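Here we show just some of the chains, and they stay where they sit in the whole.
The letters A, B and C name the chains in turn, as written, and every chain counts its residues from 1.
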């Protein structure tokens, strides 16, 4: 299997995120360890204050995290996430979550995730995520 | 307005969580500062590993947090959340998120949230959440 | 080696925390997974606001965490810690950090740590700590 094909197989696997598909979130891998998720907020994605639900903001951040930490074809699962909420957002807003790998060790890896408003550029939330890397590949290494 | 009525008005407000209603999550306030959320996992609530999506686990934890920190009728919003993921769960599992207030100060309050499998009793995830308390009531104090 | 002796060997190992000894912190294991650290704040343990330094509060919390997660004789190291600061404390205050194991899995374990003022009983800080458990014992299992 060529490098191009392995990349495609990893990408195809990541598109099987049922909840991302259900919400209509678009998940991209920019390069290994780096991903981006995009979602337009709908009315049902709000809390009782009328702003975007924390569960939605976390969900797109988590999708970016999962794509980034699994982008090497090795199974990785979330250990812990710390998220800070900075500004409210609302239905109609177009949110982006972007993940970058800051460290990748034998057993764990670490990601910095920014969630921002695509139109205004404002930072909405910021997350620091740590993954556990299993000794197992979902797409075999060549 | 009597104590009973104020409690009811707070409860009614918390039921307006659009995303909780959309997912079918049931939100209860047990007593001020203490709440419980219940959700049965459906197929669409999964990630590409086939287990419950981190966004769903976080969402019910966040609903419990929001109910607990707003249960005094004063507007509170999330500052930050740290969540540790301990065990996978799957479609058909009945998950419970239970929040308890550990501290309530003038400006911030702190919650301990356990997310567990109702049937097996196993802890699925654990969260520590801090809220900012605005100087504003959504249900006026008597 | 009897159960009593193994417990003692674990306790003796944990007393080798050079920084705890340097600061004068007293570390106890109450039972496996449960520990307590005690420290009286001195003038040099303050920040530029004149209150107890975050590094000191974290240090005693970390000592309680390390004692608790290593109390089974198996090598455990910190993966991540989330700490919330709730109230200032000052020189002369007697602080206690108490750790309790909430989960212990094959690879990771989780602790809840409360840091409080011994005299007033007030909660000063609260921490949620996750450890990685190596497949190695510093005191062999019988």
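The working rule: contacts are C-beta pairs under 8 Å (C-beta built on N, C-alpha and C of every residue); 3 or more make two chains touch, one makes a residue touch a chain.
Remember, it's a predicted structure, so these values are computed and weren't measured experimentally.
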Start from the 3 shown copies and tell me what the total comes to for the whole assembly.
-> 4
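The working rule: only the chains that are shown with their structure count from here on.
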Give me the rotation angle that lays the C-alpha atoms of subunit A onto its copy subunit B, rounded to the nearest 5 degrees.
-> 180
Report the chain closest to the protein's overall CA mean, measuring from each chain's own CA mean.
-> B
Do the two copies subunit B and subunit C share over half of their interface residue numbers, or under half; same or different?
-> same
Inter-chain centre distance, subunit A versus subunit C - centres from mean C-alpha coordinates, in Å | 33
Between the Cα centroids of subunit A and subunit B the separation in whole angstrom comes to 22
Mean-CA-position distance for subunit C and subunit B (Å) | 29
The positions of subunit C in contact with two or more other chains are 82, 108, 130
Complex contact set, residues of subunit B against subunit C | 82, 84, 86-87, 102-103, 105, 108, 110, 112, 123, 126-128, 130
Which of the residues in subunit A come into contact with subunit B in the complex?
-> 13-19, 21-22, 43-49, 53-56, 58-60, 62-63, 65-66, 70, 75, 77-85, 88
Please name which positions on subunit A make contact with subunit C in the complex.
-> 79-80, 82, 107-108, 130, 132
